[in-house]
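Some chains have been omitted; the remaining ones sit where they do in the full complex.
Going in written order, the chains are labelled A and B, and every chain counts its residues from 1.
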Amino acid sequence: MGKARLEAFSDGVIAILITIMVLEMKVPHGASLESLRPTLPTFLSYVLSFVYLGIYWNNHHHMLHMVQHVTGPMLWANLHLLFWLSLVPFVTGWMGENDFGRVPAALYGVVLLFAGTAYVILQHLIIKSQGKDSPLKRAIGNDWKGKASPVLYGLGIAGAFVHGFISLACYVTVAGIWLVPDMRIERALRADE
Amino acid sequence: MGKARLEAFSDGVIAILITIMVLEMKVPHGASLESLRPTLPTFLSYVLSFVYLGIYWNNHHHMLHMVQHVTGPMLWANLHLLFWLSLVPFVTGWMGENDFGRVPAALYGVVLLFAGTAYVILQHLIIKSQGKDSPLKRAIGNDWKGKASPVLYGLGIAGAFVHGFISLACYVTVAGIWLVPDMRIERALRADE
């Protein structure tokens, strides 16, 4: 019961974030194709952030599937995750308006890194609440994606000071490795049935 | 279960899109009736897009009715559809601000064409998952609407370079043929009961 409302609230926030980002793409004043060009970096940032929020929604969905009982700390860990995700439209707009400049590209990575950390904290609280033999723990296994992501975010943040496109490449790579929905959890779920 | 959350998330995104479009209609500074006139094309674009999003919500609703089991690829195909729909407020605003100019009118059609394609992909994945004798496949039948729409979008995009009103006529026609809720699915559903 509490879980349904937690899911609904998280879905609501993610659905709003994924949609208000598009408001950062200001309608250009001219009517020609060239007048769209300045919008292009913002559009690309938007696509990347859309994919990221889609991944978070997707994995959040899979993870909460395995929760039997929502505790107070989980509610707050979830709000903490939503907080960092709520900054995504801001850093997306800033990165897009500045053509993937150094500081904006680095800050984008910082926000992703905090969001990732918040996700890991939530995941940890759920595993802890399930006791040993936690089904979620079994499902995520060695969690190589969870370990590789902060390293790649770190590379992206550092790389921003060489060139924004290096960070972009790192962030696209992280999105790529997560884009595959979390097969491990699906497999574990199916094994349970 | 997973289906309920997919529906809720899609409904959330479409509800937000259908409402934030109205934010593109900037409140005019004057207080006279004439000061509203520049808002008129934006208003007409808003009406058209409202109808389109209403149709998508409606048909999405009917289609998901027939899904028994949500798979990973369906989740992503659904997000892909939502992505194109999320660009509707942007192109609506651009088309409205430029009095149905050529490039904006064409781009509006391009976004509709991609959204339509994304819908067909989602539909295809659902049919495939249902195996032969898929109830959804039976329900959509020869799918003449699904076949006519891309042709009309194409005409609309090409026609934009003659005059924006030609594209507008094409888009209004597509909306018209879909406005009738998908009787076929309703009929098939009733036959199943």
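One rule holds in what follows: a residue touches a chain if its C-beta (ideal position, glycine included) is under 8 Å from a C-beta of that chain, and two chains touch if they have at least 3 such contacts.
Just so you know, these numbers come straight off a predicted model, no measurement behind them.
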How many subunits, all of the same sequence, make up the entire complex in this structure file, 2 of them being shown?
4
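Here is the rule we go by: only the chains that are shown with their structure count from here on.
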Separation of the C-alpha centres, chain A versus chain B, in whole Å, is 27
Residue numbers of chain B touching chain A in their complex, please.
2, 5, 8-9, 12-13, 16-17, 20, 23-24, 72, 75-76, 79, 82-83, 86-87, 89-90, 93-94, 97-98, 101-104, 107
In the complex, chain A touches chain B at residues 7-8, 11-12, 14-16, 18-20, 22-23, 25, 27-29, 31-33, 36, 47, 50, 54, 57-58, 61, 65, 179, 181, 183, 186
